[in-house]
Every structure is written in structure tokens, then in C-alpha cells.
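With one protein chain withheld, the remaining protein chains of the complex are depicted in position.
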């Protein structure tokens, strides 16, 4: 059977600020600019989760997208939506919440939960309509 | 000469939380739900500012959109982008930062600054790709 | 207090075909072209529902958008999503499901359910990314 | 019957430069900035044409959108697409091709051609994804 | 010469329902949920067709996109637009019209028709603005 990639897009809104806890405010401002503003800012994130696999000849699906959506909501979006990425998310604790670090953390939350034969192959995380980060593992 | 409406779209990212300072956390949570989460959340806002006027027969413009853009950046976006709407914005002080209250406050910042014959006639503020508020004065 | 307009966008997917039950297939094909294909076709509709009112000084809301969303899902989207507009929707029975007729029917479903001081003032229904119909009552 | 507004969106790509024939290059550069660059620049325009009328009880249409599309292509888009707005368009001759002047000229091309009971009520012309002009006659 | 990928996006609207002819309605409803509703539903599909090849030094093209567009309209969109994917499409006969199965069938329609040196390398099929399937052969 043919091998295809199936993507589901989800949405969440969150606050964050960039910076390291072991740096001074001045150091963080010098490196992260306005993204280090101490009182936070936030974004509407778009999250595209892609799984790959052979099409199941019985169903015509690689994976039921309703199942994928529920999984991403339960393990990722439910923890991030209307939250503070620096303060509220256990699995981001101690991490500077750049889009790069966030997309890798989301990957780890999802990879272990997607059941074969479907396989997580790409996550794209849009921070604004003008920038995004993609991760394919590795 | 013909009377037309000219719109310029701008973008900013900000943090906020909904709630009243004179209510308890429980009251705010009951009314505003997850939007009252104490550690903030945030959005990518899109702001559409519309002015109306007769087309100037000399220039073919109602108003130079570069001038409008600079004005909105100076009086609005510069104060909001990468900031906290509850804590950092002098002209929102004491106001619950719903999109409704924010659009009216933006109107007041801009109306006094747009010079005749152009006239501010509508502001649309998108909080997410799925909801927006518009205000035309009054 | 200021009077603003607040919009919530929702989505549904439905099948339909255009035509009148009292016309022959030839008449319907002559007037409605490929939209009259007997085996149906379908669309992803986007539905923008706008209410107007004064901002409540207590909450900073015209109307809680969560309440509006739940109302539109219960009275409109729940009846239309993944359905056939000609066959499955009691409140469209006997009506040719053009976007024009559908937007007016949706208005009637919603107007009676939105409670003052908020007031339904506009519905925009996108049938494709290239065409939409708007209705403001009357 | 209910009165609704029906919109069809069309697309064209064109070159132009802003400026007046009776001004020097320096004057044009001073007023129109980079938009006056002598070797032209260009845009992908989006054109939204809206007609209003009562829904025809026989067809459920205000106006067949296929007819509207063909009309706009014949009278407007066919003259503008892949053309130079300063040099190639008879009905823009002598006019500085600002979006303001262009939308009014398009209105005049269309208004006379739309047959009652449908009535042209609004044209929106996007010059970029960040700015647009709308005209409703008058 | 450089090897690039060139994509053309096309649009169609179609009805379908998910399910297997050899299953009962109950089985289909259990597996496919509301997508199995017997009276059909439908979507506005967006189809992105990508070809790869070296840039022809004579023309600066990999392949004339007008030729690619005409080919996709003739072999794919013309058969699908305003049709029922279960009933009207000879080359989908007997296939459950999931987006997965549809994208593979479209690939087969196009691959044999694209002439070297251009080579079909990817098809992306959006079923809604929130989900899509991509196929690269194999």
C-alpha cells in the first residue's frame, strides 16, 4: 500500500518571555531584545502535527485524525492553551521557551504516544504568521 | 471627488489576562474562565485601521498610508507589541483588557491624531483568527 | 458606554445541490449549471456571526463569546456539519439551499436566541474562499 | 423577501507607478516615495465585488455569481491582468493609479453593467495583504 | 543547471461519505463517525501539485505552469469538481474516498501525464483548512 503523510493543525494561545534564569535582566535584554520583556508577551500558535504510514487497506486511513486531534489536545494543547510557557508547563520547566525548544518538547510528548504503524515524522510550530520552526526528530 | 475608505493592517503580540482588580480570583475565574488564568496568556493581534475621506485630486490619496502606518505604530503598536496589556500600557491602566475595551482605547489614541480631511471611521481588532471586535465610534 | 460589534467565526462542511423540486432536471441544469449535479457536491463553509451592543462596564464584554459560540453550535452548526442541506436539515426543508437562502435561515435560528442587550446585526457565510453572502436582517 | 449582499472575489496582477505627468521626477519621488520608482513595480490585487438585492423567490439567488464573475472579467480583470495600469488601460488614461483612483474607476465600469434588481453596493480592492481601499459610490 | 520544485494550487468542491460497501451502516458509523452520514457531506479541497526538474536554460522554466494547470484540470479537477467522489468518478470506483486514498489516485492520474524532464514529486491535498494529506509516491 502507498505510504502517505497526514497532518492535523491545532491552535493555542500562550504567554511567554525569553531568557535564562541564570542570566541578569541586562544579559537577557541584550540577547533576546523585546522578547525578554519582564512582564511577558504572547502569541497565537498554530501547530501542525504530521504522521506517516501506509494506508490501511481496511479503512483507507493512516490514522484516524480524530484520534490524532484528541491525543494532541490531551498531551499538548491542554497544557499550553491560555497558559504561561515559563511558569505553568511542567514539561517545559527549566527550558527557555523559544519556538525551537518548544517544538522539540512537543515532539517528545507526542512521539511516545503515537502508535504504530503510524509514526510521527514532522511538527511545524508557527509563532506568528511570519515565522515558524519545524522538527523531524534527530 | 469620490469618498473612499482606506485600511492599513498592522500586527502586534501581547500578553494579558481578563479580570477585575476588585474581584476575587474565584469571581474572575467564574466569569472569565481560562482567560483569567493568573499567569497570563497572549495573542498575535491583527489591527485594521480605516480612514475615510474624499480622494485628493492632486495626489489620488485620501491619506498617505505610510503616514497612517507610522502614526499607528507610534501611538498604538509601539506601546502594545511584546508588552503586557494589564501591566505595561499607561492608557489601558485600570481597564480589563478585553478586546472590546482595547479597541475603544485604540480608537481614542488614534482619533485625535488623524488630521482632516481624513477621518477615522472603523477599527477592527482580531484577537485570534476566529474572533474580532469592530468599533466605529459612538 | 461604547457600542461595538463582536464576531465569532465557526466552520462546517456540508453537501448540497441547487434546484427546485417542481422543476425538471433539465430546467435545474439550465439555471444552476454544475451546482445542480444530481449526485450532490459540497463545501467547507465559514460562518461569521456578529452581535452588537454596549460594552458591559462590569465585564468589559458585549456578550461572552464562549456563550455565542455554544449557541451557534447548538442551533446551527450542529444541524449542518457533515450533513446534506437538501435532505437532513428540518429548518431548510423545501428551500433551495443557495448561500442566500441559507444565510437567512441561519439568521432566523439565531436572532430569536440572542438575548438583549446584545443584538444580532450581521451574518457572513463563505461558501468558498472566493464567494460569500452577508445578511443584516430586513 | 430578504435583502442580502453577495460578493465575488477575483484576482489580477499588474504593474504601475505613482506620480503625475505634470510633476518632475523629484516632485513625484518626494510625494510618492518608492512607489514612484520610474521602472515600475507591481502587485497581486484581490478585488471583491458586492451586489445587493432581494433574493429571487424562484431561484434563491440575488444574481447568478457566474454571471457576475463573467461580467467583472470582461469589463475589468481582462483589461488589468498582466498589464501596466499607467500605460495599457484606456479607462485609467490620465489618472494616477493609486488604489483609491483605481477602485473608483472599476466602480464606474461595473455599475452601469449590473442589471436591476441587483445593485452594485461595495467594491474592496486589496493592493497587498496589508492594505485595501473600499468604495460604495458617492 | 539548478534543480527546483514548482507548485501550482488548484481548487475543487465535492461531496463524499466515508465507508465500505461490504460493511453495514452500523459498522461504517462506528469507524467513520459523522463522516459516514448516509446523505453525504462535502468539502472545498485545495490541491497543490509539485513537479521537480532542472531549470531549462532557454526558458527559465522547469515546466510551463499554464501547461501544468491545464493538465491537472483536464485529468483531475474536471472529474472531481461539483461531483460526488463515491458515485461520479470512474477512477475512484470501489475506493473509500478518504483524503489518503484520493491523493494516491490523483497521483496516478498525473504521474503518467507529466513529461520529462519534469517529474511529479509531491501532491498535497487539503480537505479542510485544518487537515491535509501529502504523497510523494512509493
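Every chain is named by a letter (A, B, C, D and E) in the order it is written, and numbering of its residues begins at 1.
Here is the rule we use: a contact is a pair of C-beta atoms (placed from the backbone, for glycine too) under 8 Å apart; a residue touches a chain by one contact, two chains touch by 3 or more.
The shown structure was predicted, so the numbers you read here are calculated from the model rather than taken from an experiment.
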Which displayed chains the unshown chain touches: A, D, E
For chain D, residues in touch with the removed chain: 11, 13-16, 34-35, 37, 39-44, 81-84, 87-88, 128-129
Residues in chain E touching the chain absent from view: 2-10, 55, 58-62, 65-66
Footprint left on chain A by the chain that the document does not show: 18, 20, 31-33, 95-101, 103-104, 107, 129-135, 138
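To be clear about the criterion, only the chains that are shown with their structure count from here on.
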Partner chains that chain D and chain E have in common: C
Minimal step count in the chain contact network, chain A to chain D: 2
Both-way neighbours, i.e. chains that touch chain E and touch chain A: none
Proportion of interface numbers common to chain C and chain D (over half same, under half different): different
Copy-to-copy rotation for chain B and chain D - C-alpha atoms, rounded to a multiple of 5°: 120
Chain separated most widely from chain B, comparing mean CA positions: E
Multi-partner residues of chain D (each touching 2 or more other chains): none
